[in-house]
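To start, the structure itself, in structure tokens.
The complex is shown incomplete by one protein chain, all other protein chains being positioned as in the whole.
Naming follows writing order (A, B, C, D and E), and every chain is counted from residue 1.
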Amino acid sequence: MDILDAYQSCPRLAANTLMRLGRVTTATLAMQLLKRGLRHVWMQGPRPFDPNFARFVGEAFTFSFLPMREDLSTLESYSQPGSLREGIEAMRPGQVAVIDARGEAACGTLGDILLLRMRQRGVLAAVSDGAVRDVGGVRAVGLPVFCAGAAAPPSIGGLVFANWEHPIGCGGVTVLPGDIVAGDEDGVVVIPRRLADEIAEAAEEQERFERFVIFRVSQNDPVVGLYPPNEAALAAYQAWLDAGEPEA
Amino acid sequence: MDILDAYQSCPRLAANTLMRLGRVTTATLAMQLLKRGLRHVWMQGPRPFDPNFARFVGEAFTFSFLPMREDLSTLESYSQPGSLREGIEAMRPGQVAVIDARGEAACGTLGDILLLRMRQRGVLAAVSDGAVRDVGGVRAVGLPVFCAGAAAPPSIGGLVFANWEHPIGCGGVTVLPGDIVAGDEDGVVVIPRRLADEIAEAAEEQERFERFVIFRVSQNDPVVGLYPPNEAALAAYQAWLDAGEPEA
Amino acid sequence: MDILDAYQSCPRLAANTLMRLGRVTTATLAMQLLKRGLRHVWMQGPRPFDPNFARFVGEAFTFSFLPMREDLSTLESYSQPGSLREGIEAMRPGQVAVIDARGEAACGTLGDILLLRMRQRGVLAAVSDGAVRDVGGVRAVGLPVFCAGAAAPPSIGGLVFANWEHPIGCGGVTVLPGDIVAGDEDGVVVIPRRLADEIAEAAEEQERFERFVIFRVSQNDPVVGLYPPNEAALAAYQAWLDAGEPEA
Amino acid sequence: MDILDAYQSCPRLAANTLMRLGRVTTATLAMQLLKRGLRHVWMQGPRPFDPNFARFVGEAFTFSFLPMREDLSTLESYSQPGSLREGIEAMRPGQVAVIDARGEAACGTLGDILLLRMRQRGVLAAVSDGAVRDVGGVRAVGLPVFCAGAAAPPSIGGLVFANWEHPIGCGGVTVLPGDIVAGDEDGVVVIPRRLADEIAEAAEEQERFERFVIFRVSQNDPVVGLYPPNEAALAAYQAWLDAGEPEA
Amino acid sequence: MDILDAYQSCPRLAANTLMRLGRVTTATLAMQLLKRGLRHVWMQGPRPFDPNFARFVGEAFTFSFLPMREDLSTLESYSQPGSLREGIEAMRPGQVAVIDARGEAACGTLGDILLLRMRQRGVLAAVSDGAVRDVGGVRAVGLPVFCAGAAAPPSIGGLVFANWEHPIGCGGVTVLPGDIVAGDEDGVVVIPRRLADEIAEAAEEQERFERFVIFRVSQNDPVVGLYPPNEAALAAYQAWLDAGEPEA
Partner (left out) sequence: MDILDAYQSCPRLAANTLMRLGRVTTATLAMQLLKRGLRHVWMQGPRPFDPNFARFVGEAFTFSFLPMREDLSTLESYSQPGSLREGIEAMRPGQVAVIDARGEAACGTLGDILLLRMRQRGVLAAVSDGAVRDVGGVRAVGLPVFCAGAAAPPSIGGLVFANWEHPIGCGGVTVLPGDIVAGDEDGVVVIPRRLADEIAEAAEEQERFERFVIFRVSQNDPVVGLYPPNEAALAAYQAWLDAGEPEA
């Protein structure tokens, strides 16, 4: 029995929610979440491993590790039932691996071989608050990876694999299986599943307004009164919208 | 499926193992564990809350928390199925509550009321790598508590309760339900259940030898050659044993 | 112009608010603040220096330090206009000194002489997220002091004094001059001034209910359904109140 | 009354001081400051956001934030008198924004819109010991930015804006309004205003000597006796100078 | 060849220097060192293990540890030539063991047996920036011990012993063999040997003046103008001295 159970009855996402979420920045998503009272939804630690592969949005599939203990963190544990390798085989296309490594950055929670297998299974990205290993190989796989750096030792050098698809903490944020995670160069944001539809809509509107703001500031307007907008700015925005937003 | 499953078939403890473990220090236990290759078994973080209640040994019953998330860390969560309160009702006499608070020391994972309930149920001690709250009340309960200090905010100020009786990390050490935990002023040591019997025996022998060492050092012998002992020291120890160890 | 200005028009406290706040624990205050959406009001860092002088409640008078810079952190700075010493002379009886030391615990922000002067002026307590120095002397003064430990070097060893009665951060919490601060063994809680009256009332009611809970748990009731209370528990509480709460 | 007052009477800079400071590295400036007893003048935390925009020198205009408090860190605070937005309008061309974010790297103290407005006003650079947000937009603005990374949440996710043009701490260094700040790939150095002229001159001379040292080491001379120079090395340097320094 | 060599020719201490240093607080010593430009002489980390045994002054005898490496941190290393045990036999009466444990607080650098041997050899105190183990035994030895807490694992659980009587870092302060170390409840201060005589004299004078200050503040004088003293305060101090300092 755990907090996951409360979650299971959540509704399906609207058809275009993931696509819409993929068009906005995590900065916008974080602001929309804050407007709904959610401040602790941005992960500290995971950074884009390769700026060329730094954008994703998808459903979280969770993994978790525990601290290294010499009798558990054995080479044999890699082949035991319930290993990370088995968990990867349970992932579905379109999902994102989110790994609770307890912030341990002195060993790699993923390497090139496991990432390659994830890519083969249609996984969209991997997020870990620990490290990855074999940087050259990881780059070759080409999957978006967000992590706390690189480290040569294998996972059993500092951790022991625990389980998958349980609620986890990653980068100081609680993630439930099925939550939506989105990443770009500003890092990774977690969107509680039941909020994903409304966040997607509000985020698009926010970015539309910010294009107006940038247009005005580029013309040397001060930000005071414009962002956030006072009544005059709102009217000007409406006029700008009515005139048809210019192409970016 | 998790690492717990590998553990379930572990044998029962010998009848006097817990009693013997209770007669030795955690310093001795840590040395015996190190001799068996286990270095990562001492918790960083949990310290005795009250030096007058700083000794315990018992079977671990695990709880875990995850980072605070405003939509989950609600007052309502205290009453939901799967709450910490329900978990306490699943504990058995002689067990020790071991709480994975992710090292978050800015909110209390336990307060006087929950500790009082534990005491009523025959729980021997509580260990957390987070804080406790309501220090005055906690002291009044009189249960041994090892934690990372005191904090006024409730658990939902910085955490959300996740589950019980799963493998956890506490103070950087992995604890499986059923492992043996022992605490004194040097902190808390975790003994993998399958090692408890042999550790108990070896620990008693180690402390017997150290009484001999202290006796000799008190008589102005140097430590070199004595601790660890060379052959001459071992012979002297045997003679000391044969003469019958004096009363402490 | 700073955030202080928004604060200046806050109403006076009700006559008995400080007295009522002084009768409850900071654990209770933190819960009441959380119920009003305030989670970041407990200071990390300041702990009671002496458990015998660990309770206070009063109005905050703020001081702040900045990082040591060799050309500013001079012996001469102690005598300059705008020094900490002058600030102490601006304090009024019943106030509490709250010091932003930027968490620097390697030098003392206060010593026995300045604390003695504060006591002479009717100051109730001193709170710092830095250290104090001259522990023996500080203990002799007998004023409640909450701090991050002791350190031998003077303040100019690691800091430079900046100013007083500006908004500060202390232990990770923003404090405005005039806010109410309360301390006990669980640490220090900041109550925004405009909330002090309602918090005082709600806190007293909470502690009344918790006395009922402790009474019931002492009689071996489980906590589930009692704390938080379901309808039956609320009815029982009402009956307990009607029967007249027994003396503590 | 604060330490700023002592500063106000400082002399104007010599006409070419800023230009000369802009020709030397921060490594050289840090050495010259150390020779004058100033070791705590290099900021820990702020790193160049974009190596293509990593050099600046200018007069500091200071801003400061305090820790997030839910009743103060509101969306409304963006429009209040005394907001960060108003502060930006008080900046003058040639100044550098230096932001005290208390090292909080989990929210952005600046984003693309505010940076664009700064650029429009002739601001030379922005330095923060917190994060920036909306990395793509920030890069597009093209202003030199030194910060502690990127974060998706807005400033009110982890901070509250306090004020501008007061003394601050940034990256562990105290900065007074009007101090000179210089940045390159080695980070940011603060030069107390009254020292700027003499530092500029001495720094140029130091770099001239180091060009000689590199010339000699490139010809396989050992560093011992050369750097720092003994008498023979000084004579050789003089001869090298007399011969006319070759073009770089 | 190391920095120790520069030190070896330092003069002997005046006959009463250690006695005089033992009569003043570390707060006073730190102030006198700061007046001579030394700010980095107070150790972060080591705290008095037992407040009843929290004062000492003596000559430093240094030990150092390095990080644990499984092939070096063996049980056998305890008996090898060059072990910590051999180093203890090289200590002389009146010395203080100062241990560089690299701040590693998860294993004990000293336990009761080694401390007992030190006491037998006339050692005055032990200072470590790591932990001690076997708290009960350590307390029984009764030697002043300053450390970073208690930990059950032995030293080889987290460290490997390196050597003795080389320059070390302890608690962030460089200590040369033969430097003077002094400890009380404010922690441990290191006095470069060549400064010990003059510091002893100046420290006594400082404490005499502070007794005058406390006398005046107790009579409700403000601190401004008194501490530091203006000319009037200096004259009053002289008069107070001429009248003969009252008994404490």
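Going forward, a contact is a pair of C-beta atoms (placed from the backbone, for glycine too) under 8 Å apart; a residue touches a chain by one contact, two chains touch by 3 or more.
This one's a predicted model, so the numbers in the text were calculated from it and none came from an experiment.
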| item | value |
| --- | --- |
| Touched by the hidden chain, restricted to displayed chains | A, D, E |
| Selected residue (touches chain absent from view) among E:20, E:40, E:55 or E:139 | E:40 |
| Listed residues D:19, D:75, D:90 or D:214, member touching the removed chain | D:214 |
| Absent chain, residues of chain E that touch it | 1-3, 5-6, 37-41, 66-72, 77, 80-82, 86, 102, 160-164, 166-169, 172-174, 192, 195 |
| For chain A, the residues touching the chain missing from this view | 68, 75, 78-79, 83, 85-86, 88-89, 105-108, 111-114, 116-117, 120, 133-137, 149-154, 156-158 |
| On chain D, residues whose C-beta touches the chain left out of the figure | 25-27, 29-31, 34-35, 39, 41-42, 44, 47, 184-187, 189, 210, 213-214, 217-218, 220, 222-225, 227-228, 230 |
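Keep this in mind: only the chains that are shown with their structure count from here on.
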| item | value |
| --- | --- |
| Shortest chain-hopping distance from chain D out to chain E | 2 |
| Farthest chain (mean CA position) relative to chain A | E |
| Identity of the most central chain, Cα criterion | C |
| Cα-centroid distance, chain B relative to chain C, in whole angstrom | 33 |
| Separation of chain B from chain D, taking each centre as the mean of its C-alpha atoms, in whole Å | 50 |
| Contacts with two or more other chains, residues of chain D listed in rising order | 37, 68, 86 |
| Which pairs of chains touch, using the document's own definition | A-B, A-D, B-C, B-E, C-D, C-E |
